[in-house]
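Only a single protein chain was left out; the remaining protein chains are all shown in position.
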Amino acid sequence: MATETAKRITDIGPPNYEKFLPPVIKRNYGKWQYHEGIAPGVLCHVSESGERLYTVRAGSPRLLSVDTIRLFAALADKYCGGYLRFTSRNNIEFLLEDPANIEPLRKELFDAGFPVGGTGASISNIVHTQGWIHCHSAATDASGLVKSLMDRLYSRFTEETLPARVRIAVACCLNMCGAVHCSDIAILGIHRKPPKINHDILKKVSEIPTVIAACPTDAIRPAVVGGKESVTVIDEKCMYCGNCYTVSPAMPLDDPENDGLSIYVGGKVSNARTAPKFSKLAIPFLPNNPPRWPEVVDAVANIVEVYAGGAKKFERMGEWIDRIGWPRFFELTGIEFTRYHLDDFKHAGLTYARSTHIRY
Amino acid sequence: MATETAKRITDIGPPNYEKFLPPVIKRNYGKWQYHEGIAPGVLCHVSESGERLYTVRAGSPRLLSVDTIRLFAALADKYCGGYLRFTSRNNIEFLLEDPANIEPLRKELFDAGFPVGGTGASISNIVHTQGWIHCHSAATDASGLVKSLMDRLYSRFTEETLPARVRIAVACCLNMCGAVHCSDIAILGIHRKPPKINHDILKKVSEIPTVIAACPTDAIRPAVVGGKESVTVIDEKCMYCGNCYTVSPAMPLDDPENDGLSIYVGGKVSNARTAPKFSKLAIPFLPNNPPRWPEVVDAVANIVEVYAGGAKKFERMGEWIDRIGWPRFFELTGIEFTRYHLDDFKHAGLTYARSTHIRY
Amino acid sequence: MPDDERRPTKLLDQLEEGPWPSFVTEIKKAGEKNPACNDLLQQLESSYEEKRGHWKHGGMVGVRGYGGGVIGRYSAMPEQFPRIAHFHTIRVNHPSGWFYTSDALRTLADIWERHGSGLTNFHGSTGDIIFLGTNTTELEPTFNELTQAGFDLGGSGSALRTPSSCVGQARCEWACYDTMKLCNDLTHQYQDEMHRPAFPYKFKIKCSGCPNDCVAASARADLSIIGTWKDAIRQDDAAVAEYAAAGLDIRRDVCDRCPTRCMDWDNGKLTIENRECVRCMHCINVMPKALRPGKERGAVLLIGAKAPIVKGALLSSVLVPFVAAEELEGTVNELLKRLWDFWDEHGENRERIGELIQRVGLANFLDGIGLDPTPEMVAAPRDNPFIFFREEEAN
Partner (left out) sequence: MPDDERRPTKLLDQLEEGPWPSFVTEIKKAGEKNPACNDLLQQLESSYEEKRGHWKHGGMVGVRGYGGGVIGRYSAMPEQFPRIAHFHTIRVNHPSGWFYTSDALRTLADIWERHGSGLTNFHGSTGDIIFLGTNTTELEPTFNELTQAGFDLGGSGSALRTPSSCVGQARCEWACYDTMKLCNDLTHQYQDEMHRPAFPYKFKIKCSGCPNDCVAASARADLSIIGTWKDAIRQDDAAVAEYAAAGLDIRRDVCDRCPTRCMDWDNGKLTIENRECVRCMHCINVMPKALRPGKERGAVLLIGAKAPIVKGALLSSVLVPFVAAEELEGTVNELLKRLWDFWDEHGENRERIGELIQRVGLANFLDGIGLDPTPEMVAAPRDNPFIFFREEEAN
């Protein structure tokens, strides 16, 4: 036992990135001077030394089999000395020194089913989460939804024809692992019914005070049900956030009839021009309709088209809406404005329109 | 008794304003086409009919003796057929048909001690409240402070030399009867010590549950003190708002050593250009120093001067600050930024700077 | 009997210096006729010396049958200042737009000289004529003389307060509806709500003729009625040219300050994309001769402004994005009924209607008063996903 522990390596952290940098990057690290977009999905960075680095970016489903990983490795060997990286939105980037390799690589990628694009004023890959593939908490699937959306928005990925970049994200429950809350378009799996409490096991699988404390709206009360110590939920105070379920398996919320999707728009993260902002509710509910979620795909495509037709160059979705005003956004997209759009959470009052600035 | 009741007139409301309108207004009611500023304190409104109405506006201490009222009445008789009005900021306006009367009227007003001005890009009269003259709640006097301020800012009233109008208001306690919270410069009387509870009378003069409910921060708890039902205040939770005193005379807050003034800036009410906005804290505390409040007067004069020197034409104080940023405001005015400027009330989080937009 | 002797007021006397008209002088002037004012000055001097007020916590006094209109006030030093032992103020409904004839002013002055201190505020912050200081026995006689002269009391306590309005069409070219008439009509219509407090808390109505909001309704009215227009800004190109010729920098000072940047100044031609205009008034304010509000006029109704006590200050928020001028009075009356019913039923003690909306949520409030939600009511839709779906919509 003692010997085994001695051999065991722990806490070494990740390998140092320097090992993985292509020579052209090593030579020009910190010396890049400017870049140019060469074609959708292809960037050229120019160093103060005059050297050039070509990046070819391809879309990925993020969920990859080891064989596909080996395919990427092989392409990297063939075209760029075995060097590649992934982006913060899960695209793959090949790092080329020789511009002559761009075209052949692009062709091989396309042929293998991996489109090149996602740069500049395009729709890049959709940040997303586990969904029914791996998470206990999911109100919908993420991968299937993303596949359906990207099939429809495909040319928006392979072309740079939008007023500005559009970032879409999908999260399969309110935990929002995709951090979707600051996206141009955020798609969120939601529940619409309070948890169905499993009184038989609640006390065994969770601590009642923790369950009670988990609820942001104080909807949970201690209760004895059928002789068992458990909790009850005041239905009117529940907004189905699922935080109680996170702390207790005895509080499941999923409900095939009532779960679905909601869409938020106009968020951003960059500080370019305007400050980062949250996405705001556009559509409170759409049905959960696998395998292709046509209602969600149509709704997103519609929003993208209206935006593409109306926004000025360099205007992100939220900046466009700020310019035209929310009433016009609803008018142009044909989306219905409902009571659910009116905030009633903590800072609700601050969302009310506190001026007479109105367009008629 | 029955006869007396019969004679007694009630619920008649105010006299109809039409009785008080000068003939030129009656003739042109709703037909005004445009106006011109003729001189500080003098406006000319031109009707679609071609008729002209001249308004001469004079400053007033608001607190008027009946004899001064009679003086105004006499001036109105002499120069404008006995017609006059007051403004929403307590100035007096004489309504003239004959422009030849402007100069003599102005002179008589000046001679009587009532300056003509307050129009356009000036500092108009200071909206204010009762103070020690009449209110039980006052942390400071209002009239004396206003007099001291207007003496100093006098030429800002009689001239139109600012980038835009500057609206100043004074409220003598947090009830803010002057609705000062949306002023270019708001001066607010404040307490800095929790109420000193009079346990002997509390139960007699107020209802304990009402007193407890009055506190926005839940600082008040029921308690038995010296055998008497009363309340206690958790000192750390009290921010001296005085709402408990409003509902109970047994909770006085005034404290000569600790009461004082705070200054808020950058609010506005109009929808011109930007939406209405609240004033924000500039100076958390200045001493209560009657009869002339030199610290407050200096502070206000300083803010006005810095604004006058830095703002662009048509920029209200808050718009100027939004353009240059709060850090620069504090730098230019030399006002110290303290922990008290950091909001810690309900929506505090929303006041934090949530971008990297920083000037260096 | 008045004691003519006036003790020195060293501190206050300093406030008679300087160019701005002095309230101390006013009090002294009144003191020449009514020695209560000398007591007032003395007590105030001692406040200035000690840096604290000397008034007792207000008491309930009033005129018969009215639950408001008088603010009871008693000196905390009645032995020293017996003439202000009682020193109540009377709030009097002002005529709309604060217009007077000299005769009306003299009538008021005479009444108050007979029955009170002779000190006034023209006007109080809410807009009332304030008669500042008298004792309890004079209240009823003052009231009788006032009503004989055609004046009545304003509100106090948990009641409607005297509505107020900007000068509007009487003297302003921008008034998009008749503010003074509406204010006057509402004041008359709701005398009962004003004089017999029966609300959860106070309620204030203010009428501004255009978005400049010259009665500061947005900051302090439970119901703000703010004029605006629906069609295009009326534009006189010749007058625009005059302003330009006179030196106005139309690009910088007008177009670049337009909040939606919907104006363009190109080669001496001003173009406004009226569909994008949010009726902020700026361009009109700067060029009143050249630009005017459109002809399809009316008002925005906004709800819920107030000062910071208890739960933080609020600015008015949009409730009805547009009501045509012709329909304004009817709509406001109907709306007030629904607002007050809902508030009566759901408001807590000392809860302003703006706070009530925050507590129950705008959607529930709209349900309660029977209005549909519209996007004009919000600066932006919610950004949090914490939605309470209705029972009937989820299965």
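First chain written, first letter: the chains are A, B and C, and each begins at residue 1.
Following the convention adopted for this analysis, contacts are C-beta pairs under 8 Å (C-beta built on N, C-alpha and C of every residue); 3 or more make two chains touch, one makes a residue touch a chain.
The structure displayed is predicted, hence computed values, not measured ones.
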item	value
Displayed chains contacted by the hidden chain, counting the whole assembly	A, B, C
Option touching the unshown chain, where A:76, A:220 or A:353 are the choices	A:76
Contact partner of the left-out chain, one of A:107, A:134 or A:228	A:134
Touching residues (missing chain, whole complex) on chain B	174, 176, 181, 188, 190, 192-193, 216-217, 236, 238-241, 257-258, 262, 264, 266-267, 278-282, 284-285, 323-327, 329-330, 337-345, 348-360
Touching residues on chain C - with respect to the absent chain	256, 261, 308, 312-313, 383-386
Hidden partner chain, residues of chain A it touches	8-17, 19-21, 25, 29-30, 32-36, 45, 53, 55, 59-70, 72-74, 76-77, 82-88, 90, 92, 95, 113-115, 127, 129, 131-138, 141, 143-144, 147-148, 150-151, 154, 157, 174-179, 181-182, 205, 210, 213-214, 216, 241-243, 245-247, 249, 252, 254-256, 259, 269-274, 276-278, 288, 290-292, 313-314, 345-347
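Following the convention adopted for this analysis, only the chains that are shown with their structure count from here on.
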item	value
Chain located farthest away, centre of chain B as origin (C-alpha)	A
Averaged-CA centre spacing for the pair chain B and chain A, given as whole angstrom	49
Chain B and chain C, separation of their C-alpha mean positions in angstrom	12
Chain A: positions in contact with at least two other chains	350, 354-357
Interface hub residues of chain C, defined as touching at least two other chains	211, 213, 218, 226, 259, 279-280, 315
